[in-house]
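Quick one: the structure is below, questions incoming.
Yeah, one chain of the complex is gone here, protein chain that is, but the others are all in their spots.
After this line comes chain A, so read on.
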């Protein structure tokens, strides 16, 4: 009897002998090359028309695709480096600072006034 681990039921379930020849737990050889870049070129691109090739700028999407698909482990909101970090920190400062100010203001507003 051969067994494999079913990801659906999270249990061992019976399997055919072929499962023994392609073990589940065997990790594939890790490729050190970055994965193939995904381009949206299988459909007709508006930039394909030669007559309007340079109408309002050239297509920078492939370059941006390369930047954003770099395997540097950065999350998408920080992928561009310095400008992203600046914006993120500004937003965080405003929201966290604002929340503290808000709590202080609400605390003060909840104090009863002795005379109106």
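Convention: contacts are C-beta pairs under 8 Å (C-beta built on N, C-alpha and C of every residue); 3 or more make two chains touch, one makes a residue touch a chain; residues count from 1.
Quick note on the criterion: contacts and distances are computed from a predicted model.
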Name of the absent chain as recorded in UniProt (options "Large ribosomal subunit protein uL23m", "Guanine nucleotide-binding protein subunit beta-5", "Cytochrome c oxidase subunit 3" or "Actin-related protein 2/3 complex subunit 5"): "Cytochrome c oxidase subunit 3"
By the contact criterion defined above, which parts of chain A meet the unshown chain? Give residue numbers in ascending order. 30-31, 35, 38, 40, 43-49, 52, 55-57, 59-61, 64-65, 67-69, 75-77, 79, 87-88, 90-92, 94-99, 101-102, 105-106, 109
